[in-house]
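Heads up, one of the protein chains got dropped from this complex, but the rest are sitting where they should.
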């Protein structure tokens, strides 16, 4: 019996102590009509050897692509030490640190995480993680509305990741919150100063979904002048180079959230990642999620514990700041180790190399006739290109060459035409960029030269 | 500076404390003429990201083959837990447990290892590992000669792995030891009862290199009757099914050695593996290698420590039982966890499934016209086939189909003709066996039908 | 010592950064960071040593028995971790096309199918990232269903008073008011109170079954009839699904929507707080409302269903598809168990809980519901001990740490005074349960013979009992140097 240690002797002895003749009898309070029969829809069990073979074959059939997509998930090098330590049983298989004395490992680590994230964002305090960047933004919107008290309108620029906007809408829509979409300057790809007045908060993405750098000081001061809060939506690697939200404008953003994935989470088809959230000290009791505090033990020795639990659902129930319970602790663990291994210098080098690679890529690609930059604005490590051929076709053709060429913007931003969002992180070499360029050049030229080419149809489990 | 933590401030402060102006000065006792210049033959350093990419590319270019080779290294499933635990820093990065109180983890584990190996081989005691099976056999030969005192002749059957015989020869030849080759019965593939008299020891492989099962009881009793010792050379997985050396004949073998690789070491191009060595109690002071003993501490509490160190080179120097110092501790660690995870039932199932797969494979392959078994003898999980086409050609053609088809015996045993040693462990499915059969059938048929086919030339880094 | 205290200015771990800093002059000066963040400057070895040693300060499944009620702390098979982290699986970008991930998607599709089978539901979405997000999805679907029918007067969600705090918190996030339903003395939902509460304002009832009291709602069939007749829907909180996996399907009990905690029932790791995974299952009438994306199999190929395929969906809950790597672990676990293994989960979890309950009752401990079968967990109340010795459930919990056992859940559910909610799970052996019983007996002895020692426990942990009041009053949430 996989993962069940009982021998036949154990079972018989245990049943005897309970005083029942069979395990079945232990279910006698359950109405007979409800008992399910065999699970016919579940296959027979496999031993580890067999599932290992199956998974290896599936993974190898998927293969590995040269990736130039970003769009919210970024391929960075993750030091080998990160996951070798994070998957140690003591971190991997521990629960939420409710028994603080037996969980000082996790608790101290998360306190260090909070310190790192507070400093990275320039904010006073951090929680110990949320699910991901998108749901974190939704929590920030709810938090801002709670904090603002009078308005339930939140300004959400179109330069925020479209999936994030969908998630925010899914999560906040039941609470009579109005999300106001803000347009962007079609030349610069950044949010134009809006005309709104009565609002609880303005969300400012930096860099925004197009990679473009918003005028964060201007927007922050403007929002504060209107009596609204500012939610900074930031990429944590970008913060090694860019002004942290805590220093935007004259007072700084009130809340900073973002996707933590670039700090040590593998791409892994989209998860698990983690959301981070930091805020000003004054807002800490409005913050959702777990928070670790440093305190002392009976001997006055420093130690760490969950704190401000009165905000949380297990104490406050219907009046909690959020229903969140599990967070993404293991990913925060990995992120902490990741940041400790990189240090301030390492993180800055990762950021600058990623940016420089994207700039180099952009230059090369824009030298192809039929490819140009969509916006004049400065970017951080991601940029929008416009093609004179269908983006979908180009991406399919690139895929056939083992390249994931970026994210197709046509359905989310039809006004941009055949627009493609590309990103080259520090993991890309000059040869990689050259390869991408050559392939895209070939594809664009062929398409522009000949008649509309036949659509390539991929076979199952193949990179055709 | 990778892996060097010193800051410029540290360096200056340290030099000041030492009282030298520069690090260079610390080397002033070394004659100037000896100082080497730049290491021009070593490439520039690579950051982890770059070496990770290089290694991944090299590994992926090598690819992965469907393997039917055994010949001393066997592909068994290794539970995921084995290496996840063995590579925990506390095992992975610890030294030899000289400070016993700070090494109880390694010491207790190795005591458990010794217990498992003693029981598996049916011997009284075990050491804590040697380098590999081949060098372990050489150590056993030296040990037997020490123990025997009068003779320096050792009988070494031709049914012992040819590489093992080479290694034994390399290692013992300087000590005036005579290795006497014993022939095998050409029909049965097992060692014929020899005519020798004056010898220190007889080596008995079980199963032997051909996979064939030797008449171990007969040979053991015969050797003992001649006053020689018996060295059992065994596969530890086979011991789940076969009589352990400690029970061979009426008195049992005196020494049991073998290759531990089937117990949790990956194939990994040949290493690291580990040799194991067990013996009768009376011989323990002749045994080379580290040995762990159970004892008590000052409070009478049980604990573990290195013992019988007076045999070893760091105490006994020129009179030591061997020059061995480092052993293969980490592989023994993995083996211990491996055996604990499998248990007696699991190990027996692995052995019997491997054997049954090889029997099934043999039947299928021998149904191909031009393929037959070389020997009539019973085997354990490995067998010799004879082909009516050149083995080398067949193996090359199989390789082109992603199959490693076995070990070519023609250069080591020319008397067997076009002979191939094949093995199918528990990792092989019916479909795998079918695939091998179909491919070999196609190859043999094509070769027999047409004129001598052109030799295929492989390209670099390709499976052609 | 904090990692920051190991830090030295200008120490660099050169193996972990691109070798030369690139110039980024194109980023305008006014948008650039002026001061470096406070990240530690340590060597790779310092970091490895620091976090390795920190890890050793944790209790965990891999080191200790962890009978934390309602949390299902069972063994996390190491294969799940290893196989979910195969290089190709880790490398796949979420925005890459379905062509690049047919193997991965096959796992997701198969997992959906298996979860449908074990829950008895018509359709499943894997996207919620934890139980609480699954709850949100479930209640949002209830709302979407009523709204789609124009049935907009339903403003209330019913929740038993024994429920997890996530239930009422979720209902509020979905715009509902919460009405609590009391529990009767046997641990069941008070049917009279339920009947009195339902009506045209009832959107639904959220129920954990077996409940947090560790007992199966015997009247579940009647409960579902009452709620359904009032036009409400039934939500199944899957926190305790481990108790009935392979024995009873929530769909057969009449539930309309359910979430699962894969980090409980399907043994994905708790990771010191997460990530979890909270897939939702629904009956056919709710399928159109499932959160996107969902995997479909079409002609031997797998693809994502999105808002285009599911216009009535409650929408997207994560930027991509949820905790994919966790779902892979659950898939691998499910395949290793197979149908037979899944049947055994509830059987042995229940056997262990009832054995432990019987032995503790025999030893004179007060079981909260002595006439009931334990499900996979049960409650001991230490009120009598507290009255006689002053030793509280918390004291006993802390003293258990000294004995090498993680404490059970304490002070939840709140209905039972000085309670320990004990969940051994199916992966622990009888021998371990016996050792745990012996420890509890020892502590009871100590409560009478050395109460001060018990009150000041633990004595063998890296720290002694911590000052939670100070932690909350004098907030210290980040190191300031």
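Each chain gets a letter, A, B and C, in the order it is written, and its residues are counted from 1.
Just so we're on the same page, a contact is a pair of C-beta atoms (placed from the backbone, for glycine too) under 8 Å apart; a residue touches a chain by one contact, two chains touch by 3 or more.
It should be emphasised that the depicted structure is a prediction, and the values quoted were computed from it without experimental measurement.
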**Fill in**
Displayed chains in contact with the omitted chain are A, B, C
**Message:** Among C:177, C:362 or C:431, which one touches the chain that has been omitted from the display?
**Reply:** C:431
**Request:** Tell me which residue among B:325, B:367 or B:430 touches the hidden chain in the full complex.
**Result:** B:325
**Message:** What does the interface between chain C and the hidden chain look like in terms of residue numbers?
**Reply:** 6, 8, 11, 15, 43-46, 48-49, 52-53, 56, 61-64, 75, 77-79, 86-87, 336, 427-429, 431
**Prompt:** Considering the entire assembly, which residues of chain A contact the chain that has been omitted?
**Reply:** 1-10, 45, 47-49, 56, 79-81, 84, 89-90
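Basically, only the chains that are shown with their structure count from here on.
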**Request:** Work out the mean Cα position per chain and let me know which chain is farthest from chain C.
**Result:** B
**Asked** Taking each chain's centre as its mean C-alpha position, how far apart are chain A and chain B in Å?
**Response** 46
**Request:** Return the distance between the CA-based centres of chain A and chain C, expressed in whole Å.
**Result:** 21
**Message:** Touching at least two other chains at once: which residues of chain B meet that condition?
**Reply:** 48-49, 79-80, 84
**Request:** Pull out every residue in chain C that's touching 2 or more other chains.
**Result:** 11-13, 15-18, 42, 44, 48, 52, 77, 79, 81-83, 87
